[in-house]
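Partial view: only certain chains, each at its native spot in the assembly.
We call the chains A and B, going by the order they appear; numbering starts again at 1 in every chain.
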Amino acid sequence: MAYTLQQLSDFEDIRTLKHRYFRGIDTADWALVRGLFTDDVTVEYRGGGYKVKCNGIEETMLMLANAFPSDALAMHLGHMPEITLTGDDTAEGIWYLEDVFISLERDDHTHGTAIYRDRYRREDGQWKIAHTEYDRVMEVVYPRDKSGHISVHLLARKGLKPEERSDISHLLEWG
Amino acid sequence: MAYTLQQLSDFEDIRTLKHRYFRGIDTADWALVRGLFTDDVTVEYRGGGYKVKCNGIEETMLMLANAFPSDALAMHLGHMPEITLTGDDTAEGIWYLEDVFISLERDDHTHGTAIYRDRYRREDGQWKIAHTEYDRVMEVVYPRDKSGHISVHLLARKGLKPEERSDISHLLEWG
């Protein structure tokens, strides 16, 4: 009926792991984000206009750094976790994503939601993201409203500049 | 000073119950949602343009399925719970709702927030929603921005089609 101290602690730590991930991507804190994945992490995001697929931490970090560049404003919020412990060192989680992504390059503004299905693994006492995937619930792409004045834009400073970017077309499929 | 294991477990399970509810309604997963209510659940939502009132699970399920039809895009996020245990098998919860509701039928886009006040009851070892009500904090209804391209719309596939809908005017009052 009741969870054990260890189980309750695992719920806490798995939640915080994912919270840290969302803070890390929107602030382009790649050192923080890298520490949150297992080396063999797998990623599959099925958006409307895009599909993402990564195998292993190197592909995942390459994709993320290029997906949050200096000409994007990004808000990624992970809500309402449903965590299930599946073993002593394994767990699953469902999360409800809301994201806003304003691209100054494409001049569009995407508003979307999605349901994440993650798998977590404890390694050396630390919970890490071993697998993450989502399917969109809704996604609407608006032309960017240029009457809006951008008064703070952290990624402009911390995200990859055009000359620093890599080709990630093998990881990210459009259309 | 400290909660017991049972109390901490109850906080976890009550949060997950409500998280599941929000995922269920926005993905039209009515089998999931039905299992989250007591049979005698009561509902009172006091919106701006609408009032909802349901008695019992049949009215509640009828209302929900018709309120999230195939021509709606819906995002309902329940945030920042304040849970109070009021007995061994009873609890109360305050939640802060943010919702976006885009109606392709009415061609409008509602953005609102509300404060929920819920009551929960444990039945056969499962926490369920026994009463739920909310009052709006803010609500703004915009004409739908048709320059937005809808690239994912799950309810179009999973929500009730026009010919499948029921009259719920006895449960939902407009204006």
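Note that a residue touches a chain if its C-beta (ideal position, glycine included) is under 8 Å from a C-beta of that chain, and two chains touch if they have at least 3 such contacts.
As the structure is a prediction and not an experimental result, all values here were calculated from the model.
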What is the total copy count for the complex if 2 chains are drawn? 3
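Throughout what follows, only the chains that are shown with their structure count from here on.
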Per the C-alpha centroid definition, the whole-Å distance linking chain A and chain B comes out as 26
So, in the complex, the side of chain A touching chain B is made of residues 1-5, 8, 11, 47-49, 79-83, 94, 96, 98, 111-113, 115, 136-143
Help me check something: in the complex, which residues belonging to chain B touch chain A? 4-6, 8-9, 12, 16, 18-20, 22-23, 26-27, 73-75, 77-79, 100, 102, 125, 145, 147-155
